[in-house]
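Got a structure for you, questions after.
Apart from one protein chain that is not included, each protein chain of the complex appears where it belongs.
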Amino acid sequence: MEPQILGVVVMFIATLLLAVPLGKYIAKVYAGQHIWTDRIFSPIEKLFFRISRIDPTKEMNWKQHLTVLLTINLIWFFWAMFCLLNQGWLPMNPDHNQNMTSDLAWNTAISFLVNCNLQDYSGETGVSYFTQIYGLMFLQFVSAGTGMAAAAVVFNALRDRTTEQLGNFYNYFLKSCTRILLPVCILVAAIHLFEGTPMTFKGMDTVTTMQGDTMHVSRGPVAAFVAIKHVGTNGGGFYGANSAHPLENPNYLSNIVQMVAQILIPFAMVFAFGFYTNKKRLAWVFWSVMTIGFLILVVPAIYTEVQGNPNIAHMGISQPGGNMEGKEVRFGATASAFWSIATTVISTGSVNGMHDSFMPVSGMNMLLGMMINSFYGGVGVGFLNFFIYVILAVFIGGLMVGRTPEFLGKKIEAKEMKIAMIIALFHPFLILVGTAVASYLTAHDTNMGWWFADAAGKHNASGWLNNPSYHGFSEMLYQYTSCSANNGSGFEGLADNNPFWNISAGIVLLFSRFLPIIGPVAIAGILAQKKFIPVSSGTLKTDTGTFGMLVFAVKVIIAALAFFPALALGPIAEWLKMH
Amino acid sequence: MKKEIIPSLLLTIVCILFFSGVYPALIWGIAQLAPNKGEGFVIKGDNGKYYYENIGQKFTDDKYFWSRPSAVNYNASGSGGSNKGPDNPDYLAQVQATIDTFMKHNPDINKADIPSDMVTASGSGLDPHISVQGAEVQVARIAKVRRIDKSVVEALVKKHIDGPMYGLGPERVNVLKLNIELDQTTRRQ
Partner (left out) sequence: MKADNKESLFKKDLVAEAIKQSFIKLNPKYQYRNPVMFTVEIGTMVMMFVCAWILSGEHSQGSFAYNFIIFFILLVTLLFANFAEALAEARGKAQAASLRKTREETPAKKLIVPGEIFTSETQVVASSQLVKGDLFICETGDIVPTDGEIVEGIATIDESAITGESAPVIREAGGDKSSVTGGTKVLSDKIIVKVTTEPGESFLDKMIALVEGASRQKTPNEIALTILLAGFTLVFIIVCITLYPFALYAKTPIPISAYISLFVCLIPTTIGGLLSAIGISGMDRALRANVIAKSGKAVETAGDLDVLLLDKTGTITIGNRKATNFYNAPGVALNEFIHAAVLSSVSDTTPEGKSIVELGNKMLSENAVFGAKLDKYQSAVLQQIDFTAETRSSGVNLANGVMIRKGASDAIKAMVQKAGNLFDLEVTEAVNKIAGNGGTPLVVIENDRVLGVVELQDIIKTGIQERFERLRKMGVKTVMVTGDNPLTAKYIAGKAGVDDYIAEAKPEDKMAYIRKEQAAGKLVAMMGDGTNDAPALAQADVGVAMNSGTAAAKEAGNMVDLDNDPTKLIEIVEIGKQLLMTRGTLTTFSIANDVAKYFAIVPALFIASIPALQRINVMNLHSPASAILSAIIFNAIIIPLLIPLALKGVAYKPIGASALLRRNLLVYGLGGILVPFIGIKLIDMVVMLFM
């Protein structure tokens, strides 16, 4: 097989092989079963809980879970704001980077709090090492832990019984961080150290190049950061260029490690659900549905990127590496295209090539990945999003076989439908309304005043676009889609570090993080309280290919119906024009 | 909500100390075992100069193998790509101009031999590599400028082709390493 194709196949298969045992491990962690990491972490966790005056065995109902989740997230928000607004005088700032403006701090704090990691700043110049490590990297751990803990609550609620008691949130949260994220991170970081990723607290270095130019090289504690960035599907890069940066992602091996690291837990959470609830077949159905969706998106993307840009082909040069604009030679078009889709379906949003310069088909598939947002999805929350679609599919499917819809022995009724529908609605609402406002302002080339100024100091709204026409539309659409999917990647040409984009994106981020956690946890909590109905031959079986097909169809149809016009005016029009 | 504030706050504090203190310290400790103690791989050059192996440098002199165009002009205090869309007329004009410049400096080659990576900006703007074809297409120019035999340069390029890592991924040439050895070879001759 061609070594570049083989490379992505290896990434995918390696992830799957690691994810199944990891899923089993995660299930045991949440079930409180004895595991080998007990010896290391039990004393640490006990100490933490004692200091925090928390009884980790106290069971909570779904409302209590959400209360704790929101409270602790609020505290983290304030901490992040503090770091960003005071980094100038705080320690560990060898490059003397400035305090953030308040709108950028708002956007950045929220963005890392909600596991999105949209970065309107550049890591080299925008933040100090203190902020990177104590502000942002801390949030990368705990925001991932939050999502996983919420998923654990849902797992707990979906067991075959009737209960209100759904475990302890602090317990799920801390164990997610210590027992799942941390060990994987240490492994990933260690590999990076030996491939050339820096881990130093020394600041920028200055070297003279062979030609005699002076050149500054940003360094920093990158290895620790890059590990949790991927393991927690955060995606926020240490450097501005994210994983395209040769220190953040030095070679093909580190690229494989980062790829595996970011899909690993999204895969494993699906299997963990199967092990935890003892529904392994169902877990495989879910995983297959996700995988089919992923493959449908990734194959055309690889194909078009490898084919190259037809406009450049017309200029008479060759494109042996495909469309190389915005891509690194050491990864090649195949691995970059694979990454671009992987990172968008799982809400990491790290990049190893610049998405803005990808071909329209790839751009559309990245957008679709985020619009659907549950072909794997982010750590924990991906499963929660998927769960919403499952509820909708169960409802339609249940009716189609002539039986009141039920999922895992619990009836799906009006209340659950209401919550599921609100969650399903909010995603297109945030994306389309955000894009609509931006498009309106761009179309009128409004004078934005304080809200926006381009590099030349002009306040015209159209100045935030880096590309004209359909692609410009895609840039705005991508920004809000990325926010609403808590993804964090961008069509980075968009000039987004200004009050308009910082603030509007921050609002979208908040809603799109917490509603999709509250909704599924609420549904699961309500279902858990309902009477358990045993399966009969009239029951719609969910662990079958047919049901998998239905879930897939529901996702695709909802996404297609909500976003078709927008996609038609962006990437589809661009693609049709180019061909 | 009120009664959860204190435990949440306390847990936050211990978590900050643990994940932002203990964890990075551990990784830093491991880094002390890694090459160059985790400060980035460096290559020693002449006169006590050193270069970062993984950070591409600007090479625009005809005597050196050029690296790829960069949106940040190879200044590694920042990083980034052009972020130009594939159908942007300005962008396409820019690519055309880069091709023309390339042809001007390499008059002996076929336009069709220019690989696209030599005329497009990388994602980081710091790409240390070019494609094998990107190196080969510059051989004639280098030989001419340096007045050395073409076959010597060709052999040098061949020597610096990094094959797929563990059989995976693309072939590539590290421009910096190639140019360092190019200088050394020229001096020897």
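We call the chains A and B, going by the order they appear; numbering starts again at 1 in every chain.
Operating definition for what follows: a residue touches a chain if its C-beta (ideal position, glycine included) is under 8 Å from a C-beta of that chain, and two chains touch if they have at least 3 such contacts.
This one's a predicted model, so the numbers in the text were calculated from it and none came from an experiment.
Q: Which of the visible chains would the unseen chain be in contact with across the whole complex?
A: Listed by label, the shown chains it touches are A.
Q: Given that one chain is not shown, which residue among A:60, A:85, A:166 or A:540 touches it?
A: For the chain that is not drawn, the touching residue is A:540.
Q: Which of these, A:417, A:507 or A:526, touches the one chain of the complex that we don't see?
A: Checking each option in A:417, A:507 or A:526, the one touching the absent chain turns out to be A:417.
Q: Per the definition of touch given earlier, which of A:432, A:505 or A:521 contacts the omitted chain?
A: In the complete complex, the chain left out is touched by residue A:432.
Q: Tell me, which residues in chain A touch the chain that this view leaves out?
A: 392, 395-405, 409, 412-414, 416-418, 421-422, 424-425, 428-429, 432-433, 435-437, 439-440, 442-444, 470, 473, 531-534, 536-541, 544, 546-547, 549-550, 553, 557-558, 560-562, 564-566, 568-569, 572-573, 576-577
Following the convention adopted for this analysis, only the chains that are shown with their structure count from here on.
Q: Would you mind pulling out the distance in Å between where the CA atoms of chain A average out and where those of chain B do?
A: 28
Q: Per the contact definition, I'd like the list of chain B residues that touch chain A in the complex.
A: For chain B paired with chain A, touching residues are 1, 4-12, 14-16, 18-20, 23-24, 26-28, 30-31, 33-35, 37-41, 45, 49-61, 64, 68, 74-89, 91-92, 95-96, 99, 111-117, 119-131, 133-134, 164-170, 172, 176, 179-180, 183.
Q: Which part of chain A faces chain B closely enough to touch in the complex?
A: Going by the criterion above, the answer is residues 3-4, 6-7, 10, 44, 47-49, 51-54, 67-68, 70-72, 75-76, 79, 122, 124-125, 133-134, 137-138, 141-142, 170, 174, 177-178, 182, 185-186, 189-190, 193-194, 196-202, 204-205, 207-211, 213, 215-219, 221, 223-224, 227, 239-241, 244-247, 250-253, 255-256, 308-309, 311-312, 315-332, 334-336, 351-354, 356-360, 466-471, 474, 491-493, 574, 577-578.
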